[in-house]
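This report concerns only the one structure given below.
A protein chain is absent from this complex, but the other protein chains hold their places.
Let's look at chain A:
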């Protein structure tokens, strides 16, 4: 991403986050938070993580914050607008971020960053092809079969790379869902090839439990029981 865009969106994100805290009207506050989410999503997109960026908008800005705005509107909070900040609140609000900022600064100053490199998809494409060729060759050797490079199927990741596009959705899917991660992809992109399938399933169970909890809690006061 051109640097101009990076600065534009990071300013958008930071400014909206600040305004979200400062503004007194709860609805404006919620809307500024949406602005912050959109800025963050744009930063993700700038890092070539299209999928994460879009999911950020879809889930946070498009679903969760809509419910927030919805509830705030229904409650029609007038008292919030008249509230005056106490000095203690302001002091706490200033001290905690300052400490966090110092911490981040400390880490940034200590760490040694390599210069930024554009993602080279052509190299990745050849590397990926070579890696999958190797894998199939190994497989054929184990099975004691004749190896023919023409037999190696062209996967979606390979096709994407050859179209000069980063197959980020496929890579995320492979890493998260695959029982065993895609060896060719993990070799050519340099992430470790442990499977994340179990954590994913645990998270699924957690979400189901949360959903059931919500249903049980919200059903409690229904007229069905009081009748």
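The definition used in the following text is that contacts are C-beta pairs under 8 Å (C-beta built on N, C-alpha and C of every residue); 3 or more make two chains touch, one makes a residue touch a chain; residues count from 1.
Basically, contacts and distances are computed from a predicted model.
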Leaving aside the chains on screen, match the unshown one to its UniProt name from "NADH-quinone oxidoreductase subunit H", "Aspartyl/glutamyl-tRNA(Asn/Gln) amidotransferase subunit B", "Sigma factor-like helix-turn-helix DNA-binding protein" or "ABC transporter permease".
"NADH-quinone oxidoreductase subunit H"
Out of A:14, A:63 or A:99, which residue would touch the omitted chain in the full complex?
A:63
Taking the full complex into account, find the residue in A:15, A:31, A:140 or A:176 that is in contact with the omitted chain.
A:31
Note that chain A touches the absent chain at residues 2, 27, 31, 34, 50-51, 54-55, 57-58, 61-63, 66-67, 69-70, 73-74, 118, 156, 160, 163-169, 219, 222-224, 227
